[in-house]
Every structure is written in C-alpha cells, then in structure tokens.
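After the structure tokens below, expect a handful of questions from me.
Every protein chain except one is present and positioned as in the full complex.
Chain lettering (A and B) follows the sequence in which the chains are written, and residue indices restart at 1 in each chain.
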Amino acid sequence: MSDIPMNHAAPASKIVSPSRVLTAKALRHRSFMLGFCVVGTVALVALLAPWLAPYDPYKQDLLARMARPVFMGGEWKHILGTDALGRDYLSRMIYGARVSLMIGFVAAMISAVIGTTLGILGGFFGGKVDAVVMFIVSVRLALPATLVALAVVALFGGSLTVVVLVLGFLLWDRFAVVMRSATMQVRQMDYIAAAEVLGASVARILWKDVLPNVLNALIVIITLEMAHAIILEAALSFLGLGVQPPTPSWGLMISEGKEMLLFESWLITIPGLALFVLLLAINILGDGIRDITAPEGRN
Amino acid sequence: MLKFIAMKLGLALLVALTVSFISFSLLYMAGDPAISMAGEGASAEVIAAVRQQYGFDRPLLVQYFDWLMRALSGDFGISYYFKTPVSAMVAERLPVTMTIGALGMGFALCLAIPTGVLAAAFPNTWVDRMALGIAVVGQAIPSFWFGLILIVIFSVNLGLVPASGTRSWTGYILPMIVLGYYATPAIMRLTRAGMLDVLSADYIRTARAKGLHWGSVLFKHALRNAIIPVVSLAAVQLGFMFGGSVVVESIFALHGAGFLAWESISRNDLPTMQALILIFSMFYIGFTLLADILNAWLDPRLRAG
Partner (left out) sequence: MKLASVFATILLPACLASSLAYAGKADDVLNIAFSRELEHVDPYYNTAREGILLGAAVWDALLYRDPKTGTYVGNLATAWTWIDTTTLELTLRQGVKFHNGEAFDADDVVFTLNYVVDAKNGNKSQTNTNWIKSAEKVDSFKVRIHTNGPFPAALEYLAGPIIIQPNEYYTAVGQQGVATKPIGTGPYRMESVEPGKHFVLKRNPDYFAAAKPKATIETIDIRTVPDANTQMAELFNGEIDLVWGVPADQADKMAKMGKFQVVNAPTMRVGYLSLDAAGRTGAKNPMTDLRVRQAVNYAVNRQGIVDALMKGTSAVINSACSPVQFGCEQAVMTYAYDPAKAKALLAEAGYPNGFSLDFYAYRDRPLAEAMIGMLAEVGITAKLNYMQYSALREKRIKDGTPISFMTWGSNSISDVSAVTSAFFRMGGEDDARDPAVAALLEKGDGSVDADERKAAYSKALTTIADKAYWVPLWIYSSNYVMGADVSFTPTPDELIRFYDISWK
C-alpha cells in the first residue's frame, strides 16, 4: 500500500534485468527511501556506537544528575542531558540503538526461520501437514503473547538472550500464515509441477524453486516483525521485565525516565521519540518493499 | 453449515485444550510456590507440609487433569496471594478489561472505517495519504509511551480527565484511545483494500452510472460488501486486545484482569495466572470461532474449506 502511484512505470519487456528494475523503482519510491535512510542511519549509529558516543554510557556522576538537554537550556557538555544517575543521555541513546536493533533483528530472524519452515511445509504439502501447521499457528495465536512473554521472562530472568529468544519464539505466526499462502500460490505454478515430474527431490524444490519465489513476501514480514519485536521488547522493559539495567535499551530508558514524567518528561520524550521514529521508518520501509516487489497493477 | 460449525468448534476445543496444557506446564516450571505460601520465616517442615497440602509434589499430568476438571466446573482454586477464590476475583476484574476492550474496539472502528472508506474513495490523494499516516503512526507508536504522553497533556496540564481509576466514566477515555489506536491500522488497511476491490466491481460502476448519490453508493452498497472481512478481523483484534491490555491497565491503574495477570506473574500466584492465561486464550478462541462462522454465513464459498 503506497501513497505514490507507481503502476504507470511498468517495465514492458523482460530484457531489463529485474534487479535494475527494482533499484529504479526503489529510488523513485519516496517513502521507501525515507524509511531506508532513517533505518540505515540508526543501524550505522548502532554499529559505530563506541566511536560516536561522547561518553561511556555506564559512567555515572551522582553530582550531575538530570542535567537538561541543550535545547532546554542545558550545557553543550551533555547535548541530550544526563539521566537520574548522571549518565550521558546521548551516549545511552546511541548504545540503546544497538540493543533495540539487535533485539529486533535477531528475534525477527528466529521467528522467520520458525514461521517460514512451518508455512512452506504447510503450503507445499497441504492436506494433513497443512492441518497440523494451521493447528500450531492457532495455538500460538491463542496464547496471549504479552502475558506469556512476561511470564517466561519473570521465570528465567530478564537477560538479553532470554528476551530475544522469547520474542523469537512468539512472533512467528505472521511468517507462517503469509509463507503458507505464498507457497500455495507458487505450488500451482507450472514449473513446480515440471520439476516434480522431472523427479527433483522435495527438499530441492522447496529450496531452489519455492523459497526464492516467496522471498519478497518474507522480507516484508521480516521488517514488520522486527518493528513488532522492538516494540514488544520496549514494552517488556517498560514493565521492568525486559532487558535489565544498566544496559541501555530505549524501552528501559522510558521506564527509568517515567519516574520524573511529571517534572522532567524530556527524559521519556527523547527515547520515546527515537523509538517512534525508528518504528515508523521500519514500517515505511516494509510497506515500500511490498510496493516495489508487488506484481504490477496491485498495491 | 452445521457440519462446518461442528468442525470449527471441535478444532477450537482442541486448540483450547492445547493452550491450557501449555500454560499449565509453563507455570508448573515456575519454581516452588510452597515457599512463598508458607510465609515469612517458615521452617522447612512447614514448607514441606504446605507442599503436600496443596499437592505440589504430584506428577505434572496428574496436577494438570485435576486442575482441568475443576476449571471446567468454574473452580480455579484459591489465589496464593489474596487467599480468595480465583474465579470470584477474575469475575470481578474482567468487566473492567472487557469494558476498555469494547470501548477501544469501538474507538478503533469509528476511526478506522470512515478513514478507510474515504481513503479508498479518493485513492492517492491527500485523504488517502492522511489515512495512511494514521495507520503508520498507529503501528509505530509504543502504547505505553503514548499513554504517558496523553496523561501529561490531558490529565496533568489540561485537567480534563482523571489520570487513573474508573470512578467516573471519564477515566475510560484515555485507555480507550490508547488501546483502540493500537488496533486501528490493521482495520483501516483492510477496509481500504476491501473498498478498493469492491469499488472496481461492475455493479458499483453501474450504480454510479445510474446516477445514485456517491455517498450512498459508498456507504450503503460498497461498504456492506467490503465490511465482511473487517468484521472478522475486528473480532480477532478484540481477542488480542484483551491479552494486550496489560500495559494500558498498568499505566492507567485500572484494576482489570490484565493488570491482575501482570501482578500475579511477579507474585508467583499460579492459580490466578493459569486462570487468566486460559481465559484470555478462550476469549481469543471464542472470537475467532465467531469470526469464522460469521464469515462462512456471509460468504458460503468459505464453508467448503
């Protein structure tokens, strides 16, 4: 779904290589480019955190607590001010980008593997296999994700690994559903039947013929689920059951800043805005990818 | 149709059973409740006695079936924390969650359907873009942050609504918005997509060609057909909302079932948790079943599959 009309530029022939067509489409897709740039910047900041951060994000200074950011009359020493323990807020934001992105990415990857496997199996084989897959998906959907995540984290403690694993094992449902229907469509194509007739092994067909054809849908879901994982991690951290301090995660920073919500609410506005912008960008990026890779004439 | 319903019902029951077993065994691993129940400074003997008295020393499957049988008759045991029957406590708190869930869904529908319809009526215009903006923002805004900001603006600065509690109806406004906004994007997108499909259909073109009023074509003829999938999505979303009300209830200090669930998790209050996870799942399963049946009733082609 896009705010940009894009079906006029359909390439007429197959002579132009598909990747060049995609690149061209992507470059013309304004919101995709915007999302791409924002996500790319955040990723770059996260990667280069040790070089970009002006201070050690864990270094506390109890005598310089809750210094206000520059745009609220603070000093340039701490551009975004300091938190309740006197730690540089900008540095914590920069390192927090790492945590949020990492959690989102790894969790999305885990759920991609689980969901795609289930979805492709169900979609390709149909019948009983499909029934079992759909049953598993129904069970997963019926479990209240937030509650189960909270319970598991409360049970095993809130380490980064536990949070990532829990999210990964909870968010694969959309992958399964979409991959299943995408596989079903691919399944009906002639060349799959041809491959079967030619005696190609099922594994080979799945790997060589089915997977590449559902890849586009997969990438779209990965971006969306990444956003989903980031927002859930933030919610868990907010409730005090996510990543444990002093590790800076944006959700945790909101949770910590919440104490002074009524008096120094820039403490939650800064990480909240960052989180919002990142999620917005990821969502726009996902929508953009869907537009760009969608078959012509539909959005 | 009956056969279809029976099949769906059977499947739903199977899902419910599986979910109940998963939630039970998950919490079974959650450590030894006997220690926290025995109280401060209790000796090892007292703890052992408590363990035996409540049957924590029996095998998992035995405990599960025992629990399931009693749960089926509406007896979820006694809360470890409050020492009162879980079913009574849940019954007392569920209405709050159901109220904000229903209000939130109402809010979502009121916001999503008109914008979705308008976006489809004027595709690729500023109307469409604004609708898309609402959807994208809704997907990206963390609900806990949104809730806090709303408290700061409307409760503290403007003093329009109370920050917490449900002593008057105004206390429901902010939770309704926060919870409802969360469900808006999906519903809006589906409305828009459905409307785009319907609007390109022949009979709508005919209706327009006959000179029928555009508004009545949109809302009377087109929406009626586009709304079918939206209704079932809304039912499913409502199921999600109940499970997702934890955050909202904790921010606005609403003593509903979601907040109770969260507190029970951290208090190791197993019977309450088990009951709540099961009940939230049941809501979801019930709503999905309803959606399936509704869909099949409205669209006979689905009954085959």
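Worth pointing out:
Convention: a residue touches a chain if its C-beta (ideal position, glycine included) is under 8 Å from a C-beta of that chain, and two chains touch if they have at least 3 such contacts.
In this text, all values refer to a predicted model and were calculated from it rather than measured experimentally.
For the chain left out of this panel, the touching residue among B:Ser155, B:Thr184, B:Gln237 or B:Gln274 is B:Ser155. The residue touching the chain not shown here, chosen from B:Tyr81, B:Phe107 or B:Phe287, is B:Tyr81. Although one chain is not drawn, the whole complex shows that of B:Val15, B:Ala71 or B:Met89 it is B:Met89 that touches it. The omitted chain makes contact with chain B at the following residues, 31-32, 35-42, 46, 49-50, 78, 81-85, 89, 92, 148-149, 151-153, 155-159, 162-165, 250-253, 255, 263, 266-268.
Taking the whole complex into account, chain A touches the unshown chain at residues 58-60, 62-63, 65-66, 72, 84-85, 154, 157-159, 240, 244-246, 256, 258-266, 269.
Going forward, only the chains that are shown with their structure count from here on.
Averaged C-alpha coordinates put the centre of chain A at 23 Å from the centre of chain B. Remark: chain B residues 11, 14-16, 18-19, 22-23, 26-27, 29-31, 124, 128-129, 132, 136-137, 139-145, 148-149, 151-152, 156, 189, 192-193, 242-244, 246-247, 250, 261-262, 265-266, 273, 276-277, 280-281, 284-285, 288 touch chain A in the complex. Remark: chain A residues 1, 3-5, 135, 138-139, 141-148, 150-152, 154-155, 227, 231, 234-235, 238-239, 241, 251, 254, 258, 261-262, 265, 268-269, 272, 275-277, 279-280, 282-284, 287 touch chain B in the complex.
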